[in-house]
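A protein chain is absent from this complex, but the other protein chains hold their places.
For chain A:
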Amino acid sequence: LASPPRAVNVDLQTDATLQVDISDALSERDKVKFTVHTKSTLPNFKQNEFSVVRQHEEFIWLHDSFVENEDYAGYIIPPAPPRPDFDASREKLQKLGEGEGSMTKEEFTKMKQELEAEYLAIFKKTVAMHEVFLCRVAAHPVLRKDLNFHVFLEYNQDLSVRGKNKKEKLEDFFKNVVKSADGVLVAGVKDVDDFFEHEKTFLLEYHNRVKDASAKSDKMIRSHKSAADDINRIASSLYTLGTQDSTDLCKYESLLKLLTFLCFKIEARVAADEDLKLADLLKYYLRESQAAKDLLYRRSRALVDYENANKALDKARAKNRDVLQAETSQQLCCHKFEKISESAKQELIDFKTRRVAAFRKNLVELAELELKHAKGNLQLLQSCLGVLKGNT
């Protein structure tokens, strides 16, 4: 597979000291193998340029190691890439294989081509998603120094990271339940700092609206795809009609086919492009805004801990018992809270900048694409008119 296009969702500065990309990918039966390629001038690595093969589970392992690392509590952890999902596409291909007998050779070849193109599009997308994750980590001033990250990039053996088993998945589930309950409690705590208070309100609302917009755009695109599929089937049906040489009865189909085929075919392409630009953008920022929310949660959690430590210290001083312990504990909490607050502020400002830049880039590209298609559509309709007028 040729090198996929660089991720379009994130505006990143390419830095000579550490450049990461996915140079190749291979799709096997039930897994995808990504070739992670690194170019670096950093002394930590043995060579200046090297590649390893990684699977999806290893990306997840890396992401989770960031989340679980207390030192990174003050950063927006780049969201993990979604699992490669070819199930739907594979199912369609299988159904096509089963229904081979019921359609003409032409129809079958055409549908097969369509499905293969769809499979390829999904494949390219999953590669892009995984690449974006790595690039975000590489661009982050602190995360790029992480030891696990370096191991991920360099260690040319299998990391022996297995996917979570049932017990671990259940643990995760409960952890999330606790977190959301806790989050509700913590969200109630009013923040003295205006900046964070504003961010909290903003992020909550923004996240919900992105979620809604993402869901609706998915729905819209699915309808578009269904319509495009119908059009493809109609076009191939007309094509078959038109090419049956025996029947005088259906000769006019060749003209009708031209009409339908050309005018409607545009729809399929538009659907695919919209999918790429709009929906992916929304989905990505859904995940990022969630990561930002998680950061705010961690900070609020630290704030609550700090306030509790203060209360404990007051109590200890009043009772004059375990004062030193309480003081140490309070200092730790204070330090942790301040550290998180400081980095969180910067992270959130960066998030905003990134978000605005990404949206702007994508919206511009989307508008240009739609314009191009509209012009193409207009041209085709005009030439169709010409053909019709010439004939009558």
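Quick notes on this one:
Keep in mind that, in the parts below, a contact is a pair of C-beta atoms (placed from the backbone, for glycine too) under 8 Å apart; a residue touches a chain by one contact, two chains touch by 3 or more; residues count from 1.
One rule holds for everything that comes next: contacts and distances are computed from a predicted model.
Only one of "Proteasome subunit beta", "Sorting nexin-2", "28S ribosomal protein S18c, mitochondrial" or "ATP synthase F(0) complex subunit 8" fits the UniProt record of the hidden chain, and that name is "Sorting nexin-2". Only one residue in the set A:33, A:95 or A:209 touches the chain that does not appear here, and it is A:209. Touching the chain that is not shown, out of A:83, A:219, A:319 or A:375: A:219 (per the contact rule at the top). If you put the missing chain back, the residues of chain A touching it would be 202, 205-206, 209-210, 212-213, 216-217, 219-220, 222-224, 226-227, 230-231, 233-234, 237-238, 240-241, 246-252, 255-256, 259-260, 352, 355-356, 359-360, 363, 381, 384-385, 388, 392.
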